[in-house]
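In this view, the complex is presented without one of its protein chains, the others remaining in place.
Then we have chain A:
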Amino acid sequence: MQVTLKNFTKTFDDTTVIDSMNLAVNDGEMLALLGPSGCGKSTTLFAICGIHRINGGQILFGDRDVSDVPSQKRNVGVVFQNYALYPHLTVFENIAFPLSVRGDSKPDIEREVRAIAALTHIEELLARRPAQLSGGQQQRVALARALVRKPDVLLLDEPLANLDAKLRLEMRSEIRRIQLETGITAILVTHDQVEAMSMCDRIAIMNKGEILQIATPTDMYRAPVNKFVAGFLGNPPIVMLEGRTSGDGRFLVKEGTSLPLPARLAGMPGDTPLSLGVRPEHFGAAGANRVEGTISFVEPQGRETLFDVTLDDGVVLRSIQPARDDVVFGQKVVWPLDAEKLLAFDVSGRAV
């Protein structure tokens, strides 16, 4: 089911949180609403499922306008951050709840619940109560409850935020597996770029109630539309250098260092203020340009090692490389910089 938001506006009292947002989620697609806390991503989710009434615009499920349909009748499945399982009901009763309020017959309910429990791998937990489940199991139950009545849309509100790191990895792939198996249209709200990138077909990145860019994870990582998107995606984060163009295809960092510009920007007139973004994987691996500096920080991460390299004039570049211990703190290095991969933004923050 395609989900479309047209000029969606949401205000709380006098504060406009979201102002005429447009978004289209394709049928069977999993889309991430990614952004820092307070950016309006959960508000958007709650508007789609009907918990929040919208103040303007339209929400369409397929061709059906559901803007004024109460949440009970929207046929959406929601997984809440704290799972919101009903503590007084067993797992079976929790999953059966959407069916039994609809008035389905006992055998139907039994069959549907068993089927969805098999899909989410919780068959052996059906008799327990939520209090007797681990976080990951509760997550699966919440997912099963959201999916059991075959909703048009599955909405996930920070579903992994309450899990520990290992379970988070496991559930990440589980949720994606289930979404792909059911072919349901899903919207994932998260502030974690790794979740968004690893689980979703496309990401809609939001800030201050606005969608900045909608793209596949790779495209968004490679070609962010602005400084905010570039900074939000990537771990370890991108390094932003402020400076001006020299006019001859180079970039003069404020502090004095001169770095090459990608070839597509070589023709830029001189003295144009720019921000240059250097991702850590584009420094120290390959490239035609050489940059000299001193290792000022080493962070081994097991498979990789993260370095901070301080250039002569104090500019710090970050580099991530396959684990190596031949470089130590304080050592002078000359590492390549892949100038073609550098990102550049104008004064307003837009990519150029």
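By definition in this document, contacts are C-beta pairs under 8 Å (C-beta built on N, C-alpha and C of every residue); 3 or more make two chains touch, one makes a residue touch a chain; residues count from 1.
What we mean here is this: contacts and distances are computed from a predicted model.
S.K.: Leaving aside the chains on screen, match the unshown one to its UniProt name from "Lipoprotein", "Sugar ABC transporter permease", "Acyl-CoA dehydrogenase" or "DNA-binding response regulator".
M.R.: When "Lipoprotein", "Sugar ABC transporter permease", "Acyl-CoA dehydrogenase" or "DNA-binding response regulator" are compared with UniProt, the left-out chain turns out to be "Sugar ABC transporter permease".
S.K.: Looking at A:84, A:194 or A:306, which makes contact with the chain not pictured?
M.R.: For the chain that is not drawn, the touching residue is A:84.
S.K.: Consider the whole complex, including the chain that is not shown, and state which of A:101, A:180 or A:347 touches that chain.
M.R.: A:101
S.K.: For the full complex, which residue in A:74, A:168 or A:279 touches the chain that was left out?
M.R.: A:74
S.K.: Just name the one of A:10, A:41 or A:149 that touches the chain not displayed here.
M.R.: A:149
S.K.: For the full complex, which residue in A:35, A:57 or A:130 touches the chain that was left out?
M.R.: Of these options, the touching residue for the absent chain is A:130.
S.K.: Which positions on chain A touch the chain that was left off?
M.R.: Considering the whole complex, chain A reaches the absent chain at 46, 49-51, 70-78, 80-82, 84-89, 97-98, 101-102, 130-131, 138, 145, 149, 162.
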